[in-house]
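For this view, one protein chain was removed and the others were kept in their places.
Letters A and B mark the chains as written, and numbering starts fresh at 1 in each.
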Amino acid sequence: MLLVLLALAVRAAPAERVLRVAYNEDVATFDPDDAILLFGLDAVRVLYEGLVQYKPGTTEIAGWLAQRWSVSPDGLTYRFILHDGVTFHDGRPMTSADVLAYFKRRRHPTLPLSYFLDGVDSMSVPDPHTFIIKLKTPQPAFLDRLASPWAPKVIGPAALVEHAGGDLGVTWLNDHADGTGPFMLAEMVRGQRYVLVRNAHYWGARPYFDRIEILIVPTMNQQMLMLQRGELDIIEHGYPFDQLDKVPAGLKVDAHDALGLEIAYFNRSKALRNRAVRTAVITAINPARWLHEVFGAFATPARSLYPKAMIRGPAPVVFPADLEAARRAIAAVGGVTLEIGYADQEAPVQQRIAEFMVSLLKGIGVTATVRSIPIDQESSMVNDLQRAPDIFIAQDYPDSVHPATQTGVFFETGAALNFFGYSNPTVDALCAQASRITSIAERDRQYLRISDILFADGAFVPLADIKDVIVYRAGLTDLGTRPALPWAVDYGTIRRQ
Amino acid sequence: MWLFLVRRIAALGGVLLAMTVVLFALQQLVPADPARALMGPNAPNSLVEQKRKEMGLDRPMPVRYARYLYQLAHGDLGQSISTHQPVTQDLAHFAPATLELIAAALLLGCLLGAAVALPQALRPSIGGLRLALIGAASVPIFLTGLLLPLLFWYQLGWLPGGGRISPDNFHPGPTGFMTLDAIITGQPRMLLDSLAHLVLPAVTLALPIAVSVGRTLASSLQEVYTQGYIRTARAKGLSEGRVLIRHALRNAAGPPLTMVSLQVAMIFSNILIVERLFAWPGLGSYMVQAFASADLPAVLGVAIVSAVTYLAVAAIVDILRALLDPRLG
Partner (left out) sequence: MPGLEAAAICMLFVITLIAIIGPWLAPADPVVQIAAPYQPPSLRYLFGTDEIGRDMLTRLIYGVRLTWLPSLAVIAIGVVVGTLVGAAAAVAAGIVDSMLARLTELFIVIPSTMIALAAVAALGPGLWHTVAVMGVFWWPWYARIVRTEIKTIATRPHAEAARLSGVAGLRLVLRYLLPAALPSLLVTATLDVANVILVLSLFSFLGLGAPAPAPELGAMTARSLASLTTHWWIPILPAVAIFVLVVTANLAGDGLRSLMKTV
């Protein structure tokens, strides 16, 4: 009886339009120059706005704060004409001077995402509506960089001037936001929830929802139960793939192509030093043998070392198929023991893939164990290859849609996510060459050639294109998803019918 | 009495120091890179190097340890790598949730334990009760933590499934303890709601406590009942109830009280699991995140809080024991 009374006391009927979503864990900050994780991009997107963005559902670039833009014939000068009437959250109007001040902040070397503006020679503002960026050398990927989810997004003077606090406003922006976007940051209670409220002075189209409540719920199990009970409206990421074909009534599934390519990285300094062993292992872990059981209809075999939304390779990658030869190769060296590592943040899916691989490898005589690698240790693997796992599987996202960001992040010498330190000067030269090509067909041909070399070398094995899946309550539409925007819907466009 | 407390605190200081050394040393072996964790996976290596220098991570370990101790002596626990805030601020934010949960669990555990032990002591031959107790003691905590909300939240909808409170009922208060703040600020809805949210996680944590405290109390009572002074008391004509309260409980309280402080020491691992299962924003959740980012300052901060909590409980237990049994102290 007391319990029933307690339950009744707790019911509260909301009068405004509220959307409830969940994160698995806290974000460190919503500062667009500091925000480096994959989740949290949905909020950053509606707090702050960039010069350009991708159109929903496509990889085409459209204007955002810039209503139009032009590139000089020599590819060095980018001229952006800004919208009129843009205001920051506190009502102050935004001019090109504010944009310049912000871009200068973005370039500051202490900020993790400053490298987006590498190669910029100078920036100028001839009038309050025009912003000009001049590059040192042509960068065909530059506009994609500016449309990336991690691209520069204008922060206002309240943060950069009044609350700069000697560290470029980084501390203040841990708990506050000052952008031009359709939502403002009202509450940030770590460990519990974040609240975004609609910006009443927004210069663009008014969003449907008045509040976005982001709850911190660590276990997917609970998120799913909350979604079923109506305590959550959307699960943006992590819904178990094996349950997507039987979601309960009242829930719907949105699956779209994304830029997350599942790749297996090979550590060629230990057991996989031997080429025949490598080929045998690749034969065993052929995605055709496990893809369907892990992902059902929500993944396809990779077509190259680029996500298919980036470059659509001509056909799925051809894996060696002779299992008997593989078995013989392993027996010839007296058996092999391997360790498969995976990125800890993606544990449930990656672990499942890894364990399927263990099962398949056993079939050719390879004994394998599995180990989760925390995010801070991922980049340290290259420092001690003997201690690192033999294979590392991960689904990582490049910075943007241009292939130069894929090679620059994963395959080139010294790249940040080149986990086992693969280094091939020929490949580096080819990448540099390809990044300067402006014809898309020619460029893609070059990049595919690079992919072939890397696969033949046995350093990177492309496994699967995995769709981003969003499970949501029926009645919600205009989710505004984009291939280049991982794990996120667009709170600015989403509405309830 | 005071000398005793001072000595205890000094001993604990030594223990805390030893603990920081162990954790610091272990951290050295971890092939982790806090600077990389801060800058994220896509940042170029040159920037990460710079950050590493800034954080002083390129200095040798004894230097870093000395620096940490120096800051600690000034009340500065460093900055957390995962939240970018001072650790003291993070602790102030997350600790009340955990402490409130522990307090509720201890209270419930002792009450349940006593409720189970007393009938057993008075009438020792209730076999079914004993078996039920053993059963309750044998269930792994993650099983109860899964099944209780499944029943009471998902199926029946009587109680909330996670979190500390519904956002609509929340009013900030001075202590950070939802129940206390609700009373202080005079918000009955907040009080009811926070209690509703406390029930399931506290019960999950309380069960192992209830069982061990109950068993210790029961066997302690059984032993006490065989003593001479009980027979004397009965011979003097005292009722069974008064025998229990006046003589038996006082003398039997020692071992179960010690068990309570032991349970607090061991509650930490259970807290990690319960906070995760119930989305409870406390030190356990903070710790899990800290480990994921090689966040040594945060880990040390939590270790210190848990050690201090144990000291407080142990001190209270010692005082209670001294009060109850004048032979001690």
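Operating definition for what follows: contacts are C-beta pairs under 8 Å (C-beta built on N, C-alpha and C of every residue); 3 or more make two chains touch, one makes a residue touch a chain.
Predicted model only: the values in this text are computed from it and were never measured.
Seen in the complete assembly, the chain not on display touches A, B. Note on the undisplayed chain: of the listed residues B:Ala103, B:Leu150 or B:Ile183, the one touching it is B:Leu150.
Screening A:Met184, A:Ala329 or A:Val370 for touch with the missing chain picks out A:Val370. Screening B:Leu112, B:Met287 or B:Val317 against the full complex identifies B:Met287 as the residue touching the chain left out.
Contacts to the hidden chain, counted on chain A, fall at residues 219-221, 224-225, 240, 242-243, 246, 293, 347-348, 351-352, 354-356, 358-360, 362-363, 369-372, 374, 387.
Residues of chain B that touch the chain left out of view are 11-12, 14-16, 18-19, 22-23, 26-30, 32, 127, 131, 134-135, 137-143, 146, 150, 154, 262, 265, 268-270, 272-273, 287, 291, 294, 299, 302-303, 306-307, 310-311.
We take it that only the chains that are shown with their structure count from here on.
Chain contact summary for the complex, chain A toward chain B: residues 3-7, 9-10, 12, 14, 25-26, 28-29, 36-37, 109-110, 112-115, 150, 170-171, 174, 189-193, 195, 213, 215-219, 221-222, 225-226, 229, 231, 344-345, 374-381, 383-384, 387, 396, 399, 409, 414, 416-417. Taken in their complex, chain B has these residues touching chain A: 30-34, 36-45, 47-48, 50-51, 54, 82-85, 90, 93-94, 97, 146, 149, 153-154, 157-164, 166-169, 189, 192-193, 195-196, 276-277, 279, 281-282, 285-286, 288-289, 291-294.
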